[in-house]
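Reviewing the structure listed below.
Apart from one protein chain that is not included, each protein chain of the complex appears where it belongs.
Chain naming follows the written order as A and B, and within any one chain the residues start at number 1.
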Amino acid sequence: MSTALERGVETLKGQIDGRVMSYFSSCVSCGICAEACLFYTETGDPRYTPIYKTEPLRKVWRQNYTFWGKLTRSLGLSKPMTEADLADWEVLVYDGCTMCGRCTMVCPVGIDIAYLIRKVKEGMAAAGFVPDDLLKAGERALEFGSPMGLTAKSLRSAVTAQEKEIGMTIPVDVEGAEYLCMLSANEVVAFSEYIGSLAKIFAAAGISWTLSSEYFEATNTGIQIGDSGIAAELIGRAVAVAEKLKVKTLISPECGHAYTTIRWDAPNILGRPLPFKVMQIMEVLDQLRAEGKLKTTGSFNERLTYHDPCNISRRGGVLKQPRDLLNLVAPNFVEMRDHGSMNWCCGGGGGVSSNERADPLRLKVFDVKKRQLDELDVTTMVTACSNCRNMLDDGLEANDMDIEVIGITELVASHLAER
Amino acid sequence: MKHTTAAVIQDTGEARQRRKRYMLWSFLLLIAMTLVLPLIPYAVAYVQDGSAVRNPGSELWREVRQRDQAVIGQTQADNVDAGILINKRGEEWRLFRMKKLIPFGAILIGGILGLIILFYLIRGTLRLPGGRSGKRILRFTLNERIVHWFTVVIFWILALSGLITLYGRYVLVPLLGPEGFSVTASASLMAHNTLGPIFLVAILALFFTFVKNNFFARGDLKWLTKAGGLLGGHASAGRFNAGEKIWFWLAVILGLALCVSGLILDFPNWGQGRVVFEWSHVVHGISAVVMIAVSFGHIYLGTVGMEGSLESMTTGYVDATWAEAHHDRWYEEVRNAGEIEEPGQSDLSGGVASGGVAQSRSTD
Partner (left out) sequence: MLKELIDGIFWDIALIVFLAGIVWNLLAVFTRGIKKDLAVPRGSGLVGAVMTNVRRFYPHHEIAPRIRFQVVSGYLFHVGLLVLLFFARPHVEFVKDISGVGWTPVPDWIFNLAYEIAFAGLLLLLLYRLLSPVTRLISRTDSYVGSILVLLVMFSGCLAMLESFEGLRLFHRFMVELLMIYFPFSSLMHAFLFIPSRGYSGAMFGRRGVDI
């Protein structure tokens, strides 16, 4: 056994909890999970069957925690695990899976396959079978605080540009503000109108908020790589900043896995409950709407639809809020055939879009989104995740589709009633 | 002895003579009456019925035995066929089974099997002309394959158990002894009767799944005259050739006949009389041996007989060379629709196309 294999197998053993044992014991290899996964349905390749992607973990479970596995191993009748058992799964796990969790929704015995994939990644990361692009992003995140290598300087210039654009100050590093807004690197670089939109909405609602220049990154490359160490370090920095600024609520921005990480995973990664509330930006906006603090005027009359970011809706639980917000300003809002908790993943989440090797594959599996859109004949698509936004833009361009993709916060902000 | 006065006074020689005459004539009259009286009904019957005179007892038994015509009597038992004491047709039916069905069935099944083996020994497996191209075409979808193999499994359990019932006496009793065979017979009967109704579902599914391309069309007759190319030259065919179409319709018609007759036999709860059972059995038996015999041909051609055929029904795919050689008109359609898959198309789409990617089946 080589060292990489040993590290991988030991890590995987440590990942096996009661849920993993129950899941693998219940799986009858029915293959229904494949029919929910866009990587299988759009390529027809059975190797993308979700439960097949968990083979490395399943083998470790089988050989170490089951009667037949332990018996055949002790009698020398089973094939021992080799490095190929991990290496050969790198493409399947990192290129061919976004951990969107659609498979989890359909398994007849209720296996949370996305949960298992997350654990498989821990083993892959320990053994070193992670796409180079992701590893580099992780290094940048650790060094600079952002996987794109952005620094406080980048934030400040984006903030300054937005202040000029909207004509109001944007609070940064304000201690004692009620809300701390995290950002994803995309929002600093490509969609900085998000920052301006926040300013306009919060000013109109009269609530105090702030950004942090010390640490602003909401995304977590550690989660994407599957390395708990990196994940804990990165989320620890975010939590530390929120504690330092003594905010009551941390707002997760338009980013899918950022939300599940900070809202649902962070306390468990850090081993302690968080001393502040965590809300997704749409939860905040919807709360303001319900409290009468979000007044809009006019409407966006284009025929539009909403793309549910998987980690916000299906895995995160924020489903109703975007609909309530869109119904404020979009009279021609139509749902895709498969929406809400059964929507189709954009194909770029979980680190897939950061991995250049996966580009042809993720563009291929966009076909399912294309079919959903072709049915609707919309001009605009609204979403709440900037990574989805990039992926959707890529896919629409590759397919020559003339649909504009906009962020929901920006859409709401552009229809704010004058005070 | 003391005589009466009359008898003593009258007892002269003449009186004695007279008495003797009376006694003689009485005796003769008695004899005559004994002989003649019983013949009077005969004479009456003779006059009435002509030359044949029936014994009323034999009349009854002739009716019971149904020698001349079917006669249904009346009884207090409220049951179908209760009025028939002896089923004359039963013997005819039994003779049909023992003397016609069993021997001719054995000849048919054995004969076709023999012909197939002979054909294989002479001609061997029909190879793909020019070898495989590596390009593949989807011939049978998953649904079609499942329906086919489902029918196969049910058919073979029923065929085997049916053959045990028909030929067990000759083949298995010598091997297992009568007691041993009784176990086998009981088991096979239960399997046959319980799984029989499923065959109806299978045949109906088979019909609706495959009927679309099985209608006879232009070119089928020509294909038959060329014996599918066996008699030299190339025989053009669409998705299914004439031979396959004949097998399809034979299987469906015989299969349905087996199902209907089988259901009648399996469920005697609907007031069927013996005659219905007899005819059902005849239909069932004949259909079964014909279907089993012809199925051997289908199985041979689908496995050993022709290279590249079996995989069409297991993987669903056939090699392009096979398609062009045996179903050229279908091959044209597929080619025009762009549905021929090049080799290497099965690599992970868009991802790393060669080695280092998980290829293996899940193992323990």
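The rule is short, and it goes like this: a contact is a pair of C-beta atoms (placed from the backbone, for glycine too) under 8 Å apart; a residue touches a chain by one contact, two chains touch by 3 or more.
Computed from a predicted model, the values in this text were never measured in an experiment.
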{"item": "Of A:84, A:109, A:240 or A:290, the residue in touch with the unshown chain", "value": "A:109"}
{"item": "Residue numbers in subunit A that touch the chain omitted from display", "value": "16-19, 21-23, 25-32, 34-36, 40-41, 46-47, 49, 51-52, 65-68, 104-112, 115, 263-268, 271-274, 277-278, 313-317, 319, 337-338, 340-342"}
{"item": "Contact set of subunit B toward the excluded chain (per top definition)", "value": "142-143, 145-146, 149-150, 153-154, 182-183, 186-191, 194-195, 197-198, 201, 314, 316, 361-364"}
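Methods note: only the chains that are shown with their structure count from here on.
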{"item": "Distance from subunit B to subunit A - Cα centre to Cα centre, in angstrom", "value": "66"}
